[in-house]
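Missing here is one protein chain; the remaining ones are kept as they sit in the complex.
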Amino acid sequence: MNLRSLLRIGLVLFFLFPFIFLLTQFRISESPDIEELLWAFRNSFSQAFLSALGSLVLGVWASLALLSGSDSGGRRRFLKVMCLFPNFLPPLFILLAALNFLNPFPMGLTGISLVHIVMNFGLVAVLMTETIEVRLGGVTELAYVEGAGRWQFMTQVFLPVLRKDFLHIFLFVFVICFGSFSVPLIVGGIHGTTVEVLIYEKIRMSGDWGAAVVLALLQSVFIFLISFVAFRGPVPALQKITNLSLIKNSSGAVLIIAVMGAIALSYAQGLYRGLTQPIAWTIFTDDLWQATLGTVVLGLSVGICCYLGLLLIAYCSPKSWFERFLTGYVAPSTALACFSVLIVGPNEGVIPFIKIPLAITLLSLSSLYRMGWSTELQALRSQAQISYSMGASSWQIFTEIIFPQVTTRAGFLSGLAAVWACGDYAVSRILAHRDLSLGMMTETLMSGYRLNHAILMSSLIVVVAGLCFAFFVGGSRVLRRKFSP
Amino acid sequence: MLVAFFESVKYVGHLLPISFLRIFLGYFYLQQALIKYRGDFLTRPRLADQMAEWLPASLAPNWFKVFASSQMIPNWQTVAFIILGLEFAVAISYIAGYVVRPIALMGIILCVLMLFISGPQSEDLYKTFIAIHLILGWVGAGRCLGFDYYFFKRRRGIWW
Partner (left out) sequence: MRHFVLFLAVIFFGLFLAVLNRSDSQSGSGVPTLRVFGYASFTGKWGAGPLLKNEFEKSCNCKVEFIEGSDSGILLQRLKIEGESLGADLLIGLDQFDLAKATSEQSWRKLSLGELNVYESVKPALVNSYFVPYDWGTLTFVARKNESAKLPESLDDLLESEWTRKIALEDPRTSSPGMQFLNWVVRSKGEQEGFEFIKKMMSQVHSFAPTWSAAYGLFTNKQAKLVYSYSTSPLYHKFEEKNDDYISLKFKEPLAVQFEFMGIPEFCRNCDLAEKFVNLMLSPQGQKIIMEKNYMFPVMKGVAENTEFAALMEEVQPMDQVEIPSSAEVDRLLKKWTELRRGDIN
């Protein structure tokens, strides 16, 4: 068995660890109520399906607007930042913004999908922009020169070539929405019960952890099966970015500015209310700088872990079963995954600073893989094969061919993971003994009436998360330049 | 790198005596830093008390006294953290012989700071330390029995 096989098995075990561990820890006393489970699954599925579809359609439309600006241009950068804005905020703030702007808000399936779409379509747009550039650059120019019409190009090239990317991104949003907890409960109306709610109920009220693990396992198997069916066919190779005028369309910019502007405005109103509170200054305690430093440490360490994890996956690829596993893998519910990490070893001192990044990496690495890492790697496969047949070693292929081409994407994805880590409180609350980060402090404020102070505090999260994101995006570009042959 | 560490004795052997002085000073700083770390230097406002006690009689210029009383004493914990961090940095740098020149500069700044905020009993000690830091930085004491030699050999420049 060579090093790559060992690493592959190690990674798979790392991902499966929570399931294996929890199944040995908790006794499964009774089988789940099938009827209850079925309708919870139906609810989860329908809301996740609609949310993913909506996010994909709007995301692709918005990405055409992002393409219409030059890569380094201010307008494009502005739109990109707008698109990523919801990722920097806790979900409750986005939910409140959506509810503020749509009154009366359509509760139920439409409501859930709307909120999920608002949360995700910007990220989809950014991901799609990069994908379109590297996949269709050359073909678009050729079609443009040959005189193909926009409609013709869209139906005969755009959709067929990007089919697999669409599927990956669809699955990425689908999985996120399938496991969504707060949104279905708040805007789901009378029947807003999903599998995730059932899992939480088992943990919180019944204390039946065995049943919760079984539900999480069933959820994961379900997603795994969907992904297994969905992915077939090759991915086209990467191309040089050239002329994309045939598909550029600025109308999506209106969508981005309208939706993100509404969120930003609602957030700014909250900030203003927070600042004008008579006790606004009370959030600036001596713990604040420690929490800020803690957030930086968590953000950077999660980013580094995810960056290394993504590179490790790149090194271990291609391997059919391994890729199938990563595409279909869904981490168990946050509470379950975190408790499995909590049980192992001590939890004092600096240990939370090790365990929290590990847990967040465990929870987000598979999402990052679906967010475009898999297609990125598949697109480089032909280059790797050529190099291999010409006698290059796997290490050489990785360092000289794969790494320089994928490091920018890895930087972007790990930057996103760092952003999530900066705003996290669900994982940290279980694994840390006290408020270590701004996210945790924000949650503490919210749980004690101080919503406006929480919004004020979250502005610091936005700053720190922005810095972490910039660090990874910038750092990966530097690495690319250094390692380019 | 390890080879260069020992190789330096052969090629920059004339600096060997001064590198012993460097390592000794590093050890001294490490000991001081550990005593502070294990004690209550970071948890009790001893530093603030010390500053409040000696600042009026200190040789420090007026602007420093104003700055110390308005910023350093209220934020004594941050100041204590920075001082301790710098002491550890000097200690590790001197023992390993890594980035000795810029660290010597830091050492001088640290000594000047301590000179301003400490009582007259340690005045002579800090003045002597300033001279030693100056010499260590001047000759580039990390080039012998230190990692600086590795970088000096490859890159040259004033930092090693």
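The first chain written gets the first letter, and so on, giving A and B; residue counts start at 1 in each chain.
By our rule, contacts are C-beta pairs under 8 Å (C-beta built on N, C-alpha and C of every residue); 3 or more make two chains touch, one makes a residue touch a chain.
If you're wondering where the values come from, they're calculated on a predicted model, not measured in any experiment.
Engineer: Shown chains touched by the missing chain?
Structural biologist: Taking every chain of the complex into account, the missing one touches A, B.
Engineer: Given that one chain is not shown, which residue among A:L11, A:L66, A:I112 or A:A379 touches it?
Structural biologist: Going through A:L11, A:L66, A:I112 or A:A379 one by one, A:I112 is the residue touching the chain not shown.
Engineer: For the chain left out of this view, which of A:P18, A:G54, A:G122 or A:P184 touches it?
Structural biologist: Of these options, the touching residue for the absent chain is A:P184.
Engineer: With the missing chain put back, one of A:G147, A:G207 or A:G391 would touch it. Which one?
Structural biologist: A:G207
Engineer: Spell out the interface residues on subunit B facing the chain that's missing from view.
Structural biologist: 37, 42, 81, 84-85, 88-89, 92-93, 98-99, 102-103, 106, 151, 159
Engineer: What does the interface between subunit A and the hidden chain look like in terms of residue numbers?
Structural biologist: 36, 39, 42-43, 46-47, 92, 96, 99-100, 104-105, 107-109, 112, 181-182, 184-193, 197, 200-201, 203-207, 209, 277-279, 282, 285, 287, 293, 297, 335, 339, 342-343, 346-350, 353, 426, 429-430, 432-435, 440-441, 443-452
FYI, only the chains that are shown with their structure count from here on.
Engineer: Could you work out how far the Cα centre of subunit A sits from that of subunit B, in whole Å?
Structural biologist: Roughly 45 Å separates the two chain centres.
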